[in-house]
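One chain of protein is taken out of this complex; the other chains stay put.
Presenting subunit A:
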């Protein structure tokens, strides 16, 4: 039964990866309405952080664990800088944030091309992750399980943050009614910044996980950004469960289509299926009801 379990497990791991990447977007796009096309390059920043950490700390066992929080801070800092310099000027103009961040993405990509070896860098998988576990006769790479666990951890942390902390309450209040939140003493500017920090930081964490699986070069972000956006849109804005389901379905179905055809054809099929799905349900899987006309 090797043929059935392999794409299922690989696809779940890919879906988990997509989920961490999409979680950050769900936060910045879904909660704040900002379309950050540079999110893909924040993934790249995370992956490069993993590489740099590995160059500095000789022990690969330790460096990958250290890279996770460092990447979170690096990508988060990039996000805050982006918010403070570019995005703050256009909260009323979502389409323009899209264009401006496209420009930011181009600059970041070119910078990576200039500053790092252009053929890309390799991140070594630490020994403790370089094993396979036997799942019904299929030798499953342990790092895929690691990805899934990481996605679960990010998801629970984010959900807990939004649900149980006062800061999470402030985010939700700002999303629902910015003006009213402000009258109640919530500093919406501060909330925006921290939301952006957390959302971008998650991209950094996703980047570390990606660096273990794929080649780390300047095109890494472009490969994930469109898929991640489709996942967020297909899942429905303003909540997380739709994103989880969409990420998993996209991951697993891509893996199965890859098995039946080729990698690139599978990607095309899944993209087209998501686009068709959005024709049927433009609001995504789940929606938060609002009184807005849009």
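The rule is short, and it goes like this: a residue touches a chain if its C-beta (ideal position, glycine included) is under 8 Å from a C-beta of that chain, and two chains touch if they have at least 3 such contacts; residues count from 1.
Here, contacts and distances are computed from a predicted model.
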| item | value |
| --- | --- |
| Name of the absent chain as recorded in UniProt (options "Ubiquinone biosynthesis protein UbiV", "Phenol 2-monooxygenase P4 subunit", "Membrane protein" or "Urea ABC transporter permease subunit UrtC") | "Urea ABC transporter permease subunit UrtC" |
| Residue of A:13, A:32, A:64 or A:100 in touch with the missing chain, whole complex considered | A:100 |
| Contacting the left-out chain in the complete assembly, out of A:74, A:162 or A:274 | A:274 |
| For subunit A, residues in touch with the removed chain | 29, 35, 86, 89-90, 93-96, 98-100, 102-107, 109-110, 113-114, 222, 226, 229-230, 233, 262-265, 267-268, 271-272, 274-275, 278-279, 282, 293-294 |
